[in-house]
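Below: one structure in structure tokens.
For this view, one protein chain was removed and the others were kept in their places.
Chain nomenclature is as follows: A and B, assigned in order of appearance, with residue numbering initiated at 1 for each chain independently.
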Amino acid sequence: MDAISGLALGFGNALTLANLGWALLGCFLGTAIGVLPGIGPALTIALLLPITFTVSATGAFILFCGVFYGAMYGGSTTSILLNTPGESGSIITSLEGAKMARNGRAGPALATAAIGSFVAGTVGTLGIAFLGPLIVDYALLLGPAEYFSLMVLCFVTVSAVLGGSALRGLTSLFFGLMLGLVGIDLQTGQPRLTFGIVELLDGVNVVLVAVALFAVGETLYLAWRYVEGEQKVLPVGSIMMSKSDWKRSFWPWVRGAGLGFPFGVMPAGGTEMPTMLSYYAERKLASPEARAEFGTTGAIEGVAGPEAANNAAAAGVLVPMLTLGLPTSATAAIMLSAFQSYGIQPGPLLFTTQAELVWTLIASLFVANVMLVVLNLPLVGLWARILKVPQPQLYAGILVFATIGTYGISNSVVDLMLLYGIGIIAMFMRRFDFPVAPVVIGMILGPMAEQAMRQALTISQGDWTTFVTRPASLGILLVAVAALVGPRLYGAWLRRAAG
Amino acid sequence: MTLRRRSLLAAGLPAVAAATLPVGPAAAQQRFASLYMFVPAGPGGGWDGLARAIEQVARTAGLVGNFQFENVGGAGGMVGLPRFVAQRRGRGDALMVGGSVMVGAGITNRSPVTIKDVVPVARMTEEVGVVVVPANSEFTTIAQLIAALRANPGGVAVGGGSAGGTDHITLGLMLKALGRNPREASYVAFAGGGPAQAAIMGGQVKAGISGYSEFAEQIRAGRMRALATTGDRRSTADLPTLKESGLDVVTANWRGVFGAPGISAAQRQALSDLMSAVHTLPAWREMLTTRGWDDAFLTGTAFGEYLTRDIAATEGVLRDLGLAG
Partner (left out) sequence: MRGRGGADRADLGAALFVLGLGLVGVWQALAIPVSPLYAQVGPKLVPWLVAAGLLVLGALLTVHAARGGWSRGIEDLQDAAPANRRALGLMLAGLLANLALIGPFGFTVAASAQFVLVAAAFGSRAHLRNLVIAFVVALGAYTVFVKVLGVNIGAGVVEGLVFGAPE
């Protein structure tokens, strides 16, 4: 079945009243769950698995797709408003998004995130329908050596968030690398930096650390510097995106979606790397006036790009799942086990043996995407009003909220101690002008890079040249070098031309 | 993560909730009004799947009134296990799911609480492993792969799950049977089945080892070539076992249920009677077929002895691999 007739069949199934109802329920649940830090789509779908005993396969998968896309939309809302990212893909969104919200631009930030999610979701879903089977074979050509090189490329993006002092920025990065080491080493099964605490064997959750650094640390610092009797209410400002907001968002959406989708398709790609690369690219490509807003009052490009990248990557993850039966993310793994409880074996033959189900699923992704943007845009005004809550109750609420997400999923006091302990460290980091974003980048990239490097070296029997003798790996490394020295050379060339 | 699932979505989905209430024939006599089921892993995985399958069959048949679930995931069960041991001591109405992964995890993590601290009730299922190579591999028979491994184990990169797990242990045992040191293995651990399968299909590694069901669809679609299974007998007619290929290696990823420490002999008997009753139900057979699990029912002292042997064998090979202290 070709893509066009497949989609026609799929839309025919997805647009029945019952299936639209499942999609709506999924979108609603997904958005609700997405706003909570720590509780993501994988866990939600896992909790919904028992319905596979009673609901038809089509209905169940439409529900799951709604949850999946809905969580992506919800995740950005709290990143922007409360500086508490709901999942790891929206951590980068909160860098600029929360700054925009603090400066009376919550409305445009939420709107650009929602529309960017829609654009990227649509691009990604089109990618699944038309490109998926074609590009997935190329994705398989990437091995650990290439992934290591990709992570090297992503490390370049740290330079965009190092702040005023390279010394302090690098210290933050190394703190993140250290946090990333906690847990059982994948290659040898040995516990590292766990201090003998069982709860640390699976490592420290990166969302927990992001919430601690961004939300808890910030709140503690504000209390430390609180002036008695002062009552500040954050400005809410205009809700709508201005003409210039649209203009500044458009290309970041497109570039973000273009970056995100291929990373999602890669079996070890994930949603975090493209958000980092998108942030870096937008910061470098922004006009001088817009660049001044990065890291200060919040630049809309820094929300539009990463948010689009996150959503397109999330869609891309479905490609290896549908075309090869490969679960490359926790959510995909749970969805595959749902296939199995219907007696459907997910694998490379899925597109032929279950064509109707697969195309209905893809069509319902389009449906969910439209529903979500229609549901979310009117909510922007409502969400933004959260910021009008008086300061004492707002900050108290943020802390309680961070606690729910952390304690709710693990029931572990150890996790709460980590949340508050890292929050206190973040308070001092703020006081001594250490940037917090490199901590998160180090924590995400460090473990991925280490494992990829060691996998590649095991395969090459210890030959370090594997990173430069494999053409794709070499190519990515050259891009990394270009990204690192290119802007400087260009600047030097400009000065020379001017002089 | 800790989760307690009751009637899911009871508020949002009354129709679904109503449909999942016990409706089956209450022919069997009820043995437990309420049973506490502890899953030391997150929802959606293998252990959770087994626990839910048991719930489904036992509740529908009326053997158990209702189940209370708790999931505490992490580190191959090593986060949940101490909690079960501490909180349910002496409780005869509590079951915990576990299996071979937990045996290995306890040893590699040097955990103070291990599977020896709970009471074995019944082994329910097992899954044999399969040795595969990429579709365009130079190896077409297991004999060729074995020869290559014998000549230079380091040159044959083998991909699989996390270090010290069932896949890694299988490779270690293979090398041991070949008279080589398991430490010479070139084992590449991947986080999760997806990345591992991608690396095998893309030819990044020379071979791969994992549970048969994990690779079954890729084998059927011709993206991987199966060379041998790791069971005692053939799982499919056209695939030899390692044993008949001259390597005395038999491994399987088994799953079963355990009781809390400190329960009386009578309480233990009641739990294994319950599992025997579940096992004889036609619904259980059906469940095994849909899920593609091999029946491996074993209870009482036989299971206890099996567990002791499994722990000793696992410990031995992990020590050879340098992963046990």
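Note that in this section a contact is a pair of C-beta atoms (placed from the backbone, for glycine too) under 8 Å apart; a residue touches a chain by one contact, two chains touch by 3 or more.
Since the model is a prediction, treat every value here as computed from it, not as a measurement.
Peer 1: Hey, which of A:4, A:141, A:413 or A:468 is the one touching the hidden chain?
Peer 2: Only one listed residue reaches the unshown chain, and that is A:413.
Peer 1: Identify the residue among A:20, A:404 or A:472 that touches the chain left out of the display.
Peer 2: Result: among the candidates, A:404 touches the missing chain.
Peer 1: Return the single residue from A:234, A:436, A:453 or A:483 that touches the missing chain.
Peer 2: With A:234, A:436, A:453 or A:483 as choices, the missing chain is touched by A:453.
Peer 1: Which residues does chain A use to touch the chain missing from this display?
Peer 2: On the side of chain A, residues 33, 39, 44, 47, 165, 167-168, 170-171, 174-175, 177-178, 181, 185, 187-188, 190-193, 195, 219-220, 222-231, 390-393, 395-397, 399-400, 403-404, 407-409, 411, 413, 416-417, 420, 423-424, 428, 431-434, 446, 450, 453-454, 457-458, 461-462 touch the unshown chain.
The rule is short, and it goes like this: only the chains that are shown with their structure count from here on.
Peer 1: For the complex, give me every residue of chain B touching chain A.
Peer 2: For this pair, the touching residues of chain B are 1-3, 5, 8-9, 12-13, 16, 19-20, 42-45, 48-49, 52, 56, 72-75, 78-79, 82, 108-111, 154-155, 157, 162-165, 186-195, 197-199, 201-202, 204-205, 216-218, 220-221, 223, 290-292, 323.
Peer 1: Tell me, which parts of chain A touch chain B in their complex?
Peer 2: Residue positions touching the partner: 25, 29, 42-43, 45-51, 53-55, 139-144, 184-191, 198-199, 201-202, 267-268, 320, 324-329, 332-334, 337, 340-341, 343, 345-349, 409-412, 451, 455, 458-459, 461.
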